[in-house]
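Can you read through this structure? Questions will come right after.
Every protein chain except one is present and positioned as in the full complex.
Labels run A, B, C, D and E following the written order; every chain starts at residue 1.
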């Protein structure tokens, strides 16, 4: 593989610098999950990306998931899992395990990895500083009751904003508290989206295990407007597994987030490449009126491959 | 029980207000443990005290322990415990449980209880923001190796100070990280003492299950200087179980903390009573030169019972 | 008299702390007069209360009267007093004595007493910094001319606000200046009320020589709304002597002061007890919409005796 | 009298502007007394000067005396005066009159006059904000006891500095308080000098009823160094009446005040002319090393008449 | 010529000080041109005035012209000048000379002269910091095309405001840049007027070679309202040469500048005399509603000679 020439290096920098300038001081919320959380090389590259973003003056906020580790701990404790319509019934004992694993194990590992690379991460959960106030999706005994699974009632972003301002990197376990103080399990994509809204984030990045959103010919779509995305769902091009993710993106856009990116977490340094190159590594969604901004803001920027 | 008269009420307030003034804006580090962490009435009263301190402009910082809950979880997971010279050998699996219970269970419960009472607590561990950097007390394979038990190398108080300034209440699980990123179990008394030093705290309060420090006649001592305390240890009046606690106090005083209090955590609202009444509910330790200050600072203050 | 128990002490503190929090940084204007200004024990207790309020971060502003001392000095100087419809005719010589006694004698005594107790009081009159701009209630030679008795045209609160911010305690003699620079005597209750409005004070406290406002059965009323107070005046329950005071209260409430308290200045530490206990020592007046606030703001607070 | 020509006007302004610049933001303490306090034209001109200084960004601080008015009031109240070695014996009754006249009459008149001319004066005494802490020159019953005549123990300039910063003009009655709260009469020259030191004033101006300090030929001296002034005292050229004033000047210079001016208060606008013209209207005293500064700082400045 | 007496000096200062106060912190834009730019005594007096204004806290901004020097340089370089309807056709070579002389010669001389007198002048052109964005008055090849002569499209005052705040004195060469980066020659009167608007200046001073604006009897007019000035143009009293200057004044007044002064640059220290004396040295123009302000703002101020 030939080393890039001087002029190629200069061009990559000339391409990246305007993005660095544009995002300086801005908040980027990143939903971290999937392969990027289990493969060692990807884990380290992710932590490097997060630490470097902070180092150049951008404010990353990480919201993580944790499915496999929770399963393993439930099994170690021989707590059986019951499923209803695909959702795990989360009784008190199960919830205690969910919280212990998310807030007491995974969260700390991410924090340590970022700190090892020079960042200053701080692990919190949605209970801290009343960050996420939630309620059960169904009250006990009513139809659809699946226990301690919560939907978000409100976000108080002050704790996260304070940490940002002091140049800490918040790493957030998606657990909320009800008004009565009950811990509730929250979907991590949704938590990331709502937090991005509350923080008036510049961007929401969802790390997935796919290349991005594809069109009816199976080709990756570089940029999508809200109405185009709604069309893809309506016409059945976006398939079942992807629908909740795309809807989470649309919700965040409606809530004021400038852009949402569904990116390929299997690519090393996916976060850096999506943010600082014209080409990116996934699909960028924006409100209908916002799309042209990217292209014209950087004169001479190459169009995205599938754009 | 007769209701206090108006003049009695006024006198209690007149007695308390100078303390409230004196401690306004100051940091009070509280080691929380023992009965006060298990009895429901005491738990609630403790959370009330912490929330009220913050409400009147004092900055409480809570460091908690967690022995019994860790034992239960290790047993649930059928992880056997080996002890060497009274200390638990903490292998990787045990440490994972310690951390999960401290940072993922107990910590969140304290946070939730304070938040229920109007405070804004934030749960962190010593790994967050590089708060506690530690190393093993003995390297693997060397004599005295008991695994992931750590001694503190350094404290970076910036995260705690930031939270304080934004009027959050830090609740800290005593887990540290080594330079290589390994989680280490830290003694909670020691962590509280070192943190009090690093924060230049006004006071360190240790909640215990005893009335305080007693003299050779078994009577409670209201105030002690460093040299008197050293004398009590030398003469064997302070008994074995209390020695590490008193040494932790002396270390904090040498490190710059103004006063250290060993208080009776079994008394409801022990924190409030110790801080805002002349009489107190335990033993107050101060450097030799500092002791007279309390009495003269508040003219007419009644002397402590055993003072 | 039995000493209050530990739990009683804790309860009095738990009751007081939320008030201390609520009033922190707020301005409390206190009209000081009557017995509380002549009895030595009451004088000292008043000065203690004022100094302690400041010490816990509340901003007291004192406006004082001075009737008896003025009479004495006029008599010493053999200046005769003429009365018209119950009001003293205040010629130039009389006004000079009024000002000398208020600003040059009583004011300084209050300042010194507060300073002796650790406060930092500053004595001013309404002439300083154009604090009170006034005009004669009747022009010379017109009907009702009683000389240099003034009504307030405007308040410039900047001087008082500056002193507050620097943690001085303003002590104000109710003398104003006309546009032409003539000194005018101002009613102290009115001056306190108007100043409370201009400072957007949290509270106005009027120290009187009665227990508070009473209902038609002669029982003390704990809390009153504006419309209830107007009803009491209309129905003749509030008697002649009290009417101007109640009207001064209503004016202050209309002008934006949150609450006005008519309290019993004969009770030692009346200021402290009214501010920091649920029961209080007088009658609290609030706008119609505000009344419920007090009771609900502190859950579990006992209702006032006559409430 | 011919009107000054345009170029003469320009030259007067060119001469004055550098002084205005040099003194901007600086504190000028002015001892106000003598004819300037009794003649109506001089009183108004003085108030104009003070208001204008503030208007152009200089901070005047006025300390006033009050001899004749005190005598009149003592006589009106038929309080006899006893003198011992030329000093009035000041018993409690006399002191009360002194304070009433200084703080309750003269002080308010000066304040009102400045305010009438657009300034924002604030009248205080040395008791306010613990400005002047003093003790009796001789304890009761000891030799030299002349009652409530005080010498200054300490100055706390914070109140005056706060008023300055908020663009108020402090007008100070020379009354101090002892540690026990007793009012004491303070010499106004001394009070002005000590205050100038404590405020690190640029200048101290003493308004007198003479042309300034004269040499052995009876000619006015424009500028004097400390050592020259000490020489004049030693050689008897400075006569008895002037000695305390000159010693007060020397003390202020030793205490850090840059320059002290003994000026002719009988000249209308003496303050303005001394500050803003090269020629001045009195004698300027400076530390030995400072004298040349004035002449060289403004190239082309005409030498003072008697310099 | 008799030296002004002390009282005359005091009166000149009393007259000037309120103006100094009123203009403190305000911006005064001065168009500098004509004799005042060529006569050595006038040049030095102008630089003195500018430096002194800054010294007393007023913010002068100088915009200069440069006709004669440009002519000389064009002649030295043997570049012929073509005129069309009285305006010089400014081709690329001519423009280069214009810019070199304005920005590289005259500008630097003014800067140096002010700095010699203790000011801190900074020479810039309208190209710096995008201060003046302009376009050609006629596009190349269209009717009226006279080359690189510009009209102002926009002013970005930030650079000038920044320099002011740091107490530098901006000295501005009237050259602008087009959107495409072409240098354009701008009329200095217009540039000064537009800059005064953008800076929300207190005053615009135009130094001319006449005594001011005259009425139909040839007498100097001291003050003019907008409608009076429009009347003078309509009735032909203001003659051709003066019309563009008066229209520039009217435009600035419409644009928000408080007052505009057409002053006699041939009088030494014209700037100082106009600003700091009642009489002034030219004609003052104000919006119709503003005129009375000057007279009433300074009670007792003498009316202007021709007012």
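Note that in this section contacts are C-beta pairs under 8 Å (C-beta built on N, C-alpha and C of every residue); 3 or more make two chains touch, one makes a residue touch a chain.
These numbers were taken from a predicted model, which means no experiment stands behind them.
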item: Neighbouring shown chains of the undisplayed chain, as defined at the top; value: A, E
item: Residue of A:42, A:100, A:113 or A:272 touching the missing chain in the full complex; value: A:272
item: Contact with the hidden chain (one of E:5, E:81 or E:112); value: E:112
item: Hidden partner chain, residues of chain A it touches; value: 1-2, 4-10, 12-14, 16-18, 20-21, 24, 48, 52, 55-57, 267-269, 272-273, 276-277, 281
item: Hidden partner chain, residues of chain E it touches; value: 76-77, 96, 99-105, 107-108, 111-113, 115-116, 120-125, 127-130, 158-159, 162-163, 166, 168, 175, 177, 180-181, 183
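Keep in mind that, in the parts below, only the chains that are shown with their structure count from here on.
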Omitting chain C while every other chain stays put - resulting connected groups: A, B | D, E
item: Label of the chain whose CA centroid is most distant from the centroid of chain E; value: B
item: Of C-D and B-C, pair with higher C-beta contact tally; value: C-D
item: Chain centre separation (chain B, chain C; CA means) in Å; value: 45
item: Whole-Å separation of chain centres (CA-atom averages), chain C against chain D; value: 37
item: Two or more partner chains touched - positions in chain D; value: none
item: Arrangement of touching chains [line / ring / star / complete / other]; value: line
